[in-house]
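Only one protein chain is missing; all other protein chains are in place.
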Amino acid sequence: MAPLKLGMVGGGQGAFIGGVHRMAARLDGCFDLVAGAFSSDPARAHASAAELGVAASRSYADFKDMAKAEAARPDGIDAVSIVTPNHLHGPIAEAFLAQDISVICDKPMTATLAQATSLLAVAQVSKGHFFLTHNYTGYPMIRQARQMVVEGALGEIRIVEANYLQDWLSVSPAEDNKQAKWRTDPAQSGGGAIGDIGTHAHNLACFVLGQRATSLSATLTSHVTGRLVDDDARISVQFAGGAQGHIWASQVAIGNENNLTLAVYGTKGSLRWAQENPNILWFTQLGHAPQMITRGGTAASSAASAVTRIPAGHPEGYLEAFATLYREAAAVISSQGKLGGTIGIQDALDGVLFVDACQRSSQGGASWIDLRPSI
Amino acid sequence: MAPLKLGMVGGGQGAFIGGVHRMAARLDGCFDLVAGAFSSDPARAHASAAELGVAASRSYADFKDMAKAEAARPDGIDAVSIVTPNHLHGPIAEAFLAQDISVICDKPMTATLAQATSLLAVAQVSKGHFFLTHNYTGYPMIRQARQMVVEGALGEIRIVEANYLQDWLSVSPAEDNKQAKWRTDPAQSGGGAIGDIGTHAHNLACFVLGQRATSLSATLTSHVTGRLVDDDARISVQFAGGAQGHIWASQVAIGNENNLTLAVYGTKGSLRWAQENPNILWFTQLGHAPQMITRGGTAASSAASAVTRIPAGHPEGYLEAFATLYREAAAVISSQGKLGGTIGIQDALDGVLFVDACQRSSQGGASWIDLRPSI
Amino acid sequence: MAPLKLGMVGGGQGAFIGGVHRMAARLDGCFDLVAGAFSSDPARAHASAAELGVAASRSYADFKDMAKAEAARPDGIDAVSIVTPNHLHGPIAEAFLAQDISVICDKPMTATLAQATSLLAVAQVSKGHFFLTHNYTGYPMIRQARQMVVEGALGEIRIVEANYLQDWLSVSPAEDNKQAKWRTDPAQSGGGAIGDIGTHAHNLACFVLGQRATSLSATLTSHVTGRLVDDDARISVQFAGGAQGHIWASQVAIGNENNLTLAVYGTKGSLRWAQENPNILWFTQLGHAPQMITRGGTAASSAASAVTRIPAGHPEGYLEAFATLYREAAAVISSQGKLGGTIGIQDALDGVLFVDACQRSSQGGASWIDLRPSI
Partner (left out) sequence: MAPLKLGMVGGGQGAFIGGVHRMAARLDGCFDLVAGAFSSDPARAHASAAELGVAASRSYADFKDMAKAEAARPDGIDAVSIVTPNHLHGPIAEAFLAQDISVICDKPMTATLAQATSLLAVAQVSKGHFFLTHNYTGYPMIRQARQMVVEGALGEIRIVEANYLQDWLSVSPAEDNKQAKWRTDPAQSGGGAIGDIGTHAHNLACFVLGQRATSLSATLTSHVTGRLVDDDARISVQFAGGAQGHIWASQVAIGNENNLTLAVYGTKGSLRWAQENPNILWFTQLGHAPQMITRGGTAASSAASAVTRIPAGHPEGYLEAFATLYREAAAVISSQGKLGGTIGIQDALDGVLFVDACQRSSQGGASWIDLRPSI
C-alpha cells in the first residue's frame, strides 16, 4: 500500500523523541513525513523542516494553523505525530482531531486529568483515531507474553511485577539539559518519574495481563534535594482478576540505564522479560526447567511472529518496537486493521487516571484509591 | 588451634538444615561433633548418632538431659548447634545457655516475641555466647558490600532493595514433605515466608547498611488456598539514616529457586548482588561504567579477602558462607575473635521484632509500626 | 540533504536479505527506493515492484537493462543494492559500475576469486563506489572496539577470537527452504559456512584490529550427510602485527541462533562482545575489575557515539547497524563523507581471498597459505 502522509508537531532541532518517531514512522515505509510544526520558535521550526526534507509551504509556526491548513489541502496529512512536552499534548491533539486528522501521540495522553477529559470528548466525535505510543508494547516478546497470559499458559495470575529503573536524574540536571528540564518541571510534565516512566510500567502490566487495575496505593518520593517532582515511585495495584501488581519506577537508581523489567507469576508458570535485552522471554512451568524463548525462535508464538521482521539471533530493538506501533496505526487508519496491539484512547486515559491516583494516594499517605472505570 | 567440641540438637535422619550445619562446622576444621540429641524420637536419635560417628554415650533423647550431662563432663561440648523447627529454638537455647554452653542457632531466634524476650534474659546472664546463623552474611561479596557502604563508596544511601524469591511452596506441599509441613504450620514456624526467608532479607539489608530499621509497613498474603501462613510478603522499611528499604519475600514465585538479591542505591553509586551467583558484586559509580567485582579478584576488599578461601574464579558457595559463620563463632568462643560479621543476640532479637511487626502491620492494613529499640 | 535514489537487484517476494537492505536504506531517510530488478522471474519482479511502491516503468526483468536504462535517465538511480545469491554479485556489480552507478553489495563480493578479480578491474575505472555490507561492522560497540584497539587501550594484541555459531543447518533443509537451498549449493554460494558466516567473522576480526591477515590454516567440515559444502570451519590466522587469530564458524551448533562473538586479548587488556546482545562491550584492564561499556553510556567513545541514534538502555539492533552502513555509503556517494567504517573494494576482495585460501588450505590438510596482498 502507498505510504500515508504524516505531519509532526514538536521534534525540532535538539529534541529527542521526535527523531525516534520519525525513524519509527519510516522503518516500515508506512508513512512519509510531509508537514510539521517542529518548534514553537518559528526560525527553529523552519530550519528543522528544511533539514527534514519537509517543503517550506508545509512548515508551520503554529500547530493550530497547521491543523486547519492541512485539513484544507486535498493532499493533507492522514495523521499527525505529537512529540512535544506533555502539557501540550492535549491542546494539539484536540486541534487535529477536530479536523478529523488521526493523532499518534507520545505518552502520556496529557499532563492533567482535566486535559484528558477534554481530549476524550473531542476524540469521541472525531473521525480521526487517537493512538498513544506506549512503545514497549511493540516488542515481540511482550506480544507473546500477553498471548501466553491470556491463553492461560501461566494459570491464574497471582503477581505482576513491573520495574522501570533509570539513573539519569540521580543528581540535579545541568542547566542546558533540555530533556531533564521540562521533565522535572511539574507545569510541563504533570509529574516526575511517575508520569515519565511509571506510566510505561503500568501500561505494560495492564497490556500483558489484558486487564485494568481497579485500585492502587502509591508512595512518591523526591530523593534529589530541591526537586519539585517525584523521582522514585512505588505503587501497589489490585487487578480485577485478583492479581497483585507492584510497580517501582525510579530515576535515581544508579547503574540502571533504561531497565524496564516485567515478571508475571501465575499458579502454573511464570514469565520474565527485560527491555534492555528484549529478544528473550523466560518461561518457567512449575516443575520444569526454565526455558529461554527467543524472538523469531522455535518457541515464538503467533502474536510475536506477527511483529517480527528478521530471523532469530538478529536482535531487534527499541526502534523496531516503536515502528510496530506506527505500522499498526497505519493499518487502522487505512481501515485495513484493527486496534490489535495499539494503545487507544481508553488505555491512554487509564494512564492519566493512574498518575492522578498515584499523586492523590501518595499525598494521602499511600491510601488506597479506586480507579474509576474509564469515562 | 584444636577444634572445639560441638553438640547438636535436631538434625537427625530426614532433616535438611542439620546436615548443612555439620558440613559448615567441619569445613574449616574448627569443630568436632561429639554429642547430640538428634531427634525427639529416641530410636531415630540414636540411629542418627551412630551414622554421624557420635558415641552412644553422648547420644541423648532429650535436650535438657544433654545440656546437663555435657555441662557436667570434663570434656563437655563448647557449643551446641540448634537445628530444630523454630518453636523449639527458644527452650533449647535457654537450656544450654543456662549451663554456660554457647549456642549456634539456626534462624529465626524463636517463633514468638515472648520466647525471644525470655531467651534474651537468659542469654544476658550466661557465660555462653549466642549466635544466629543468618548465613547469607557470610558471603565474601556481602562483606565487601557492607564495607563499601560503611566506608562511603556509595555516598548517602537512598534505597535498599532486598528480594528473596522461591517457588517451592507454589502449591500445597505433599503430605510427606517434612520441610514444607512444619514451615507452613504457624504453631511450629511462627510465620510463613516472612519468618522463613523475609527475615534473611531484612537481616541482609540491615547488615550491609550497618543500620537498624526504625519502622515498617507490611502486607502479608497467602496465595495458596487453605494455607495458614503467609507465602508472600511485601515490606517497606525506614532506616534511621534516611534510607528507604523494600523487601519482597515470596515462596510462590515460579522460576525462582533461592533467588535472594540485594541492591543498594546511594547518591554516588550502587551495588547489586545475587545469591545464586554469589561470587560477583556489581558496583556502579555515577557517571562510570558498571564494574564486576569478583570474590578473590583484583577489586576485592579486605573484608571480602578475610573470608575468602580459594582464588578468584573458583566459585565458593552456600556452604562456604555458612562455614565462615562457624569459623567466626569458634574464634569468639575461643576468645580469639570478636563478633565481627557474626550475628549476635541483639540482631537475632531484631529479626523476631521484625516478624512480629510485619504481622501486626499487615493485620492493620499495612499500617506503619515503630520498631522499638532492642530490649 | 535530499535522499539519494536507490535501485535494487534481487530481494523480491520470498527473499530475506532484500527486506533487510530496504529497511536499512530507509531508517535514516538517506535513500528512496525508486527502481528494481527484484527477481529473474519477470512476473515476480513486477509484482514485487508494485508491492514495494516502485513505478512499473522502473521495474525491470533484467539487471543489464536496468543498468543501462537507469544510467540513461536524468533522474536515474545514484546507487544499486545487490541482494541476490552470491554467484550473481559479480556480473551485476560490473554492469552497474560500468555505468558509473555506485554499488552496495551484500557479502560476499563474489562467489569465486576469478569473479572478484574481474570485478576489481571494473571497479577501478568506474566513477561509482563499491560497498560491501559486512553489517556487523556497523554496531556502535564494534566501532568502539576498533577505536580502543587502534588507540592502544589493550596494548599489543596477542589473540583475536571470532566465533560465529548458528544451528539452522543442523539437519538437511526442507525442500522448500529457499534460503537454505542456495546457500548449500556450491555453484550458487561458492562455499558453505565459510562463505556465509566465516567471512563475517574474518572481516570483523580484521576490522577491529585494523590489520589484514597474512596467512591462515583452515579445516572445513561437512557434518551433515550428503551436504556438498562445509557446515563448520576452523581457521587459524596470523596477523602482520604478530597477533594470532582464531575463527570458528558453524551452522550445526545447536542452541546458537546467530551467535557471533569477538574477543581481543592484548598485553594490557581485553575486549569481549556478542552480537546477540550488541549494546554491551566488556573491557578488562589487567589488574582491574571488568567494566561493562554500553552503547550510549558514559564510557562510550567518540566512534561509538558517531553511529548511535538513541540513548543508552534503549537497545539498537541488527537493522540499525545495517542502516549505519547505508548512511555512511550515502555520505560517500554524496561526497560528504569518507569511507570511515564502510567496507570498500579492497576489504571485499580480502573476503574472497580468505574463502579461497581456506578452501585450499583445508584440501591440503590444514596447510598454511599465504594471503597475497590485495591485487
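Chains: A, B and C, in written order; residue numbering restarts at 1 for each.
The definition used in the following text is that a residue touches a chain if its C-beta (ideal position, glycine included) is under 8 Å from a C-beta of that chain, and two chains touch if they have at least 3 such contacts.
The structure displayed is predicted, hence computed values, not measured ones.
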item: Residue in contact with the excluded chain [from C:L113, C:A253, C:I280 or C:I369]; value: C:A253
item: Of C:Q13, C:Q147 or C:S170, the one touching the omitted chain in the full complex; value: C:S170
item: Hidden partner chain, touching residue among B:D65, B:E276 or B:D370; value: B:E276
item: Full-complex contact with the absent chain, from C:Y265, C:Y326 or C:F354; value: C:Y265
item: Touching residues (missing chain, whole complex) on subunit A; value: 283, 287-294, 297-299
item: In subunit B, positions touching the absent partner; value: 2-3, 16, 19-20, 22-23, 26-29, 53, 166, 256-259, 275-279, 294, 296-297, 309-320
item: Residues belonging to subunit C that touch the chain removed from view; value: 158-159, 167, 170-171, 217, 219, 221, 223, 232, 234, 236, 244, 246, 248, 250, 252-255, 263, 265-270, 272, 282, 284-286, 290, 366
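FYI, only the chains that are shown with their structure count from here on.
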item: Chain whose average C-alpha position is farthest from subunit B's own; value: C
item: Central chain (by mean CA position); value: A
item: Length of the line joining the C-alpha centres of subunit A and subunit B, rounded to whole Å; value: 43
item: Averaged-CA centre spacing for the pair subunit C and subunit A, given as whole angstrom; value: 35
item: Multi-chain contact residues (two or more partners), subunit B; value: 290
